[in-house]
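All protein chains but one are shown at their positions in the complex.
Moving on, here comes subunit A:
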Amino acid sequence: MFPRPIEQTSPARQMLYKAALPVALVLWLLPLLGVAVTSFRPASDLAQGNYFGMPSYFAIENYADVFRNTDMAQYILNSFRLTIPVVIGAVALSTMTGFALGIYKFRSNLLVFFLFVAGNFVPFQILMVPVRDLTYNMGLINTTTGLALFHIAFQTGFCTLFMRNFIKALPFELIEAARVEGVTELRIFWYIVLPLMRPAIAALSVLIFTFIWNDYFWATVLTTSREAQPVTAGLNSLNGQWVAAWHLVSAGSIIAAMPPVIMFFLMQRHFIAGLTLGAVK
C-alpha cells in the first residue's frame, strides 16, 4: 500500500494525520460551507454586514421564499422531466450498441466504436448551430422533448464506450455455449447479457443523471422559458433577478444541487465505479 499505512508510524504522526484530516476538509469545502451558512442567514443579517458571524437566527424562511416567490419548483420539475427520460433513453440505446460492438466481430467494428468515442469529446459549440436549427425545424425548440432528444443522442457516445468495455470483459464462453445450444441472438442479448449488465446499467444511470441534471450549456441554447428550462438555466435567470440577494442565491443553489448530491450518496459505489472505468487495467 502506498503511502505507508499511518498505523505503522509513530503515535505522534498518527495524531497529526487525524487532526489534519478535518482541517483539510474544512479548507477544501470552504466555498460550499460559506454558501450553506449564507443560505440560512436572514436578510437582516446581510443588511447589517453580518456576513461571517453566527446567523442571528436559523432562517429556514429563505428556502420557503425561494419556492414561494420564484418558479424554482417548476424548474426542478422540468429537470426531472428532462433527466429521467434521458437516463432511460441513453442507457437503452447504449446497451444495444455496446452489445453489438462488444460481442460481434465485423470489419468496421473498431471504426464505429471510435466514432462514438471521438464524438463524445467534441466541443459543444461545433454542434450548437445545426442542432438548434434542427430542433427548431422539428418544432421542438424550447421544449423538454427537444432538449432530451439531443442529450440522449450525445450521451450515447459516452455510454457506448462504457457498455462496450463492460461487455467485452464478460466471459465470452457463456455466449458461445448459448449459441451451440441454438439460442437466438436476440435471446442471448435479452436473457444472458442484459442480466449481467445490471451493475453497468446502475453505474451509468447515476452518472448520466448527474451529467444531465448539471448541464447548463444546452439548457440555455435549446430552452428559454420557465415551462421548459431546467434548474441550472433557471438558477441563472433567478441570479439575474436577485441582484445581491445572496441569502436567496445561496438557498436556490443548495436546492438545485440537492438531487445529484442525494443520488451520489445513495449510489456512491456505482457512481465511482462508473467514473473510474478505465482508470485501472
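Note that in this section a contact is a pair of C-beta atoms (placed from the backbone, for glycine too) under 8 Å apart; a residue touches a chain by one contact, two chains touch by 3 or more; residues count from 1.
As a convention for this text, contacts and distances are computed from a predicted model.
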As a check of understanding, state which of "Sugar ABC transporter permease", "Transcription regulator PadR N-terminal domain-containing protein", "Alkaline phosphatase" or "Transketolase" is the UniProt name of the chain not shown. "Sugar ABC transporter permease"
Sole residue of A:40, A:63, A:99 or A:166 that reaches the chain not shown, by the stated touch rule: A:99
In the complete complex, which positions of subunit A touch the hidden chain? 1-7, 17-18, 21, 24-25, 28-32, 34-35, 38, 49, 51-52, 93-94, 96-97, 99-101, 103-104, 106, 109-110, 112, 114-119, 121-134, 149-150, 152-154, 156-157, 160, 184-186, 189, 210, 213-214, 216-217, 220-221, 232, 235-236, 239, 246, 249-250, 253, 256-257, 260-261, 264-265, 268, 272, 275-276, 278-281
